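Below is a structure I'd like to ask you about.
Omission of a single protein chain aside, the complex is shown with its protein chains in their original locations.
== chain A ==
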Amino acid sequence: MERDNHQEGEAQGVKICDLPRESNPPADALATSLSLLGSHMFPDPVERNNSITVNKEEPADSLPDGTAEEESLDAEPHSNQVTELETEDTESTECQNNVSTQPSDMGTEDAATDNDRSDSGEFVVTMLAKAKLEEQGIGVKGRSSPLLEAGTQEIPAFMSHRDEDVTADSWRQHRKHVFVLSEAGKPIYSRYGSEEALSSTMGVMMALVSFVQSGDNIIRSVYSDGHTVVFLQKGPLVLVCVSSSRQTEQQLRGELLYVYYQIISMLTQASISRIFEHKKNYDLRRLLAGSEKILDGLLNLVDSDPSFLLAAVHCLPIASSLRDALSQILQKAITPNLVFSILIAKNQLLTIVQEKTVIEDTRLEPADVHLLLNLIGASSAFQAGEIWTPICLPLFNPDCYFYAYISYLDPPECTVCLLLLSTDKEAFYAVAECKKKIEEAMMAQNALSLIAKVQSYSVSQVGVSDLRHFMYKPFDVPDNYRQLTQFTSPEMEAPYSSEEEKMRLLDLYRYMHSRIHSTSRPLKLIYHVAERETLLAWVTSKFELYTCFSPLVTKSCAITAITKLLRWIKKEEDRLFIRYPPKYSTTPNPSKSSRGGKSDQQDSTDNGFLSLL
């Protein structure tokens, strides 16, 4: 009897949006797996009335996920049954019980209620039950008594995220989890906790993915009260984000895409598909071992740096004369097959010079620059040497490597970094020679000390009272056609000086951004009065602008302020943006490094890595 109740309740609780009823997989099976996942990821003993919504799409057409999302948010939490399952699971003893009885229940259920249940559905449930059982086995060992729980929540400072106890509440309370797994369900990466300890959780995730897949669907997201679970499948990799950040599915998926790209930048898409074609259950951690910090760093940046949200590059504001001088220095230090020369200070772009034929073919995408900046930031612990490493720019070409020369120009401070990208694996010494030339020229012009003085600017320089912060992303910097998308933004100052406040402001911006870019109901102008500030976001054909004002500003005041701000930006344009992207020509044979010559290039650059397989 009780079991029957379960069935009904689950069917209601799990909402499968935008799908013809008959193609639905058995909802109860899905619900069970969801609750199994849920009980591990976000058991919430206090709030019992979670509503979980599954959002799926037909592979062919993309559905307006905005509407689906709103539906789910508006939906009354009418799924006590699902929650019941969840709360049961949080008690480990009861859960053991629950799990062990489940397979036997299955038979009767089948006979009684379900006639279109497929075999695979049963299999998934049994599999999930098994996985859960294992999980609990691990969990019980590590679980402390409720009385001690308060003490165990604090993670000792010396412990890295990787050593975290994945059964602890503190682990569950992370704002944003990211998991990467292979199609075979093998764990590849987890932002917090070790992949081994999470292998059964990831197994459950994979089971969800493949279960929905078996109905010719793609699982996109799962909504519960406090969390959003977003799935992204990319080739043989599955990326999952479990977030309580209130970001939209679209934004979270964008972030997962960055994680995917970062993995591609280390291994290339071609080699990943090759590996998994060859061996389905390959443990990709073998190749990614040691790169976890790069992914960790990326996720921290994604959370704290609006460049990722805006998909634009933030360059350091400097006098255009200095920027031009630096560009000229880079322009003169060339060697065959050099394609990009990038100068970075304080993790922001100073200037970028590009090979002429390359840039005629393709533009350098902001995401690729973000990945490069992250790589540099994450690998700067040992800064004295000159680094030579293969790197793929996934948006430029996901299947080939560039060879990156990375060296700091100002040891031991290590704030000014030179990055030279070549297509020639053997070019290290030639490229190192370029660095020597650049170093000498910079010395001669005293450029390093000038760069050292460069600072980001304060919003007070704009001279608009009430304006606290802004982000401005132009679409049409003159002469910037097919160029890097950039944005400019002042330092975050009081009241946004603490980490929490910075994050709060960024969250507000993320909210504004999601409204502007909503797929169902995009907005052009939003005036949003928040609790402690007033925000105005505005998108036109020429720019995208987000501003933050003090709470007492009036609407007309804000509009005037924006007019002033736009005028100020126009005036400062030369300083705030890289306006005249310099070029050089290093390829006597244009096919050598351009996309046209991709195929031969691929062979020559990829060789070393083929030997991996």
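The rule is short, and it goes like this: a contact is a pair of C-beta atoms (placed from the backbone, for glycine too) under 8 Å apart; a residue touches a chain by one contact, two chains touch by 3 or more; residues count from 1.
Quick note on the criterion: contacts and distances are computed from a predicted model.
Think of the chain that is not pictured: of "Trafficking protein particle complex subunit 2-like protein", "EKC/KEOPS complex subunit CGI121", "Large ribosomal subunit protein uL5m" or "Ras-related protein Rab-20", UniProt labels it "Ras-related protein Rab-20". Across the entire complex, the residue among A:L330, A:L375, A:L505 or A:L536 in touch with the chain not shown is A:L375. The hidden chain makes contact, of the residues A:V166, A:V242 or A:L287, with A:L287.
Within the full complex, the residue among A:R175, A:K279 or A:K332 touching the omitted chain is A:K332.
Considering the full assembly, A:K425 is the residue among A:H161, A:K234, A:K425 or A:H528 that touches the omitted chain.
One of A:S304, A:T389 or A:S458 touches the chain omitted from the figure, and that residue is A:T389. Although one chain is not drawn, its touching partners on chain A can still be listed: residues 158, 162, 266-267, 286-291, 293-294, 332-336, 375, 378-379, 381-382, 384-390, 404, 425-430, 432-433, 436-437, 440, 607-612.
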